[in-house]
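See below for the structure under consideration.
What you see is the complex with one protein chain gone and the rest in place.
Up next, chain A:
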C-alpha cells in the first residue's frame, strides 16, 4: 500500500466531512454523548463499587472473652486475632470500657445499670475487618476461627446483613455493566448508521471506484477513516465532559471522597484511553456498516 493510498484515503475521509457537515457533526455529538454516558457509568459504578462497601457494610465484630480471663490472656488473644489476614485492626476493651460504652449507647436507660454491683461484663476485643468480595463467608470463617480460641466466650458480627448488602451491590454493579454495554452498543450503531448513510450518499463515487478496478479495501478505507475520525472527535468531546464532571464532583464532595469515587486526576486516562476507545468503537461500527456493502 503506497503513500498515495493513504493520502487519498485521508483526503476522501475529510472530504466526506466537508461534503456532509451536518450528519457528521450530529454523529460526533451523539457518539460523544454516548461515550460520555459510557464513561460516566464506568467511573460511577467503579467508584460505587470501591467506596460503597466501606460505607454500607458493617465491618466490625466484637469478640467477648470468658469471665475471669486475665488482661495478659486477653492481650494474647488480641495479638493472635490481629495477625489474621481478614483483620484490619483489633483493640482490647476492658470490662470497664465495655460498660462505659453500653452506658453511652443506652443513655436513656440508666435504671438498667443502677442495680449492678460488680461489673458483670467480660472483657472484649473490638475488631475491624477488611471488606472482601465474599464478606458473608469471610465473617463466618472469622467467627468459627475466633470461637475456637480457648478464652473466647462469643463472637458477634453483622454476617447476614453484610452478605445481603454485598449481594445487592453486585446486582447494582451488574445493572451498571448492562447499561455500559447498552451505551457501547449505541455508540457502535450510531457510527455504523452514519457510515452507512455516507456510503449510500456517495454510491456514485463507489460505483466509479469499482469500475476503475479499486479493491474492496481501497473503496472501504476512506469510510473507515471517516468513522474513526467521528469516534475520536466524539471521544474528545466525551473526555471534556467527563473532565468537567470530575471538576464538579471535586467541588461538591470532600477531597478524600471525591478522589475515591472519581479518579479523574489521571488525565492520561481520559485524554489517552477514551479517544482510543472511541476509535476502536467507531472502527467496529464502520466494520458493521461496510460488512455487506461494496461487495463484488
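Some observations on this one:
Note that contacts are C-beta pairs under 8 Å (C-beta built on N, C-alpha and C of every residue); 3 or more make two chains touch, one makes a residue touch a chain; residues count from 1.
Just so we're on the same page, contacts and distances are computed from a predicted model.
The subunit not displayed here is recorded in UniProt as "Cell division ATP-binding protein FtsE", chosen from "CHAD domain-containing protein", "Cell division ATP-binding protein FtsE", "Glycine reductase complex component B subunit gamma" or "ABC transporter permease subunit". Across A:71, A:175 or A:208, the residue that sits in touch with the chain not pictured is A:208.
Across A:95, A:216, A:250 or A:280, the single residue that touches the chain missing here is A:216. As for the chain not pictured, it touches chain A at residues 1-5, 8, 19, 204-205, 207-216, 218, 296.
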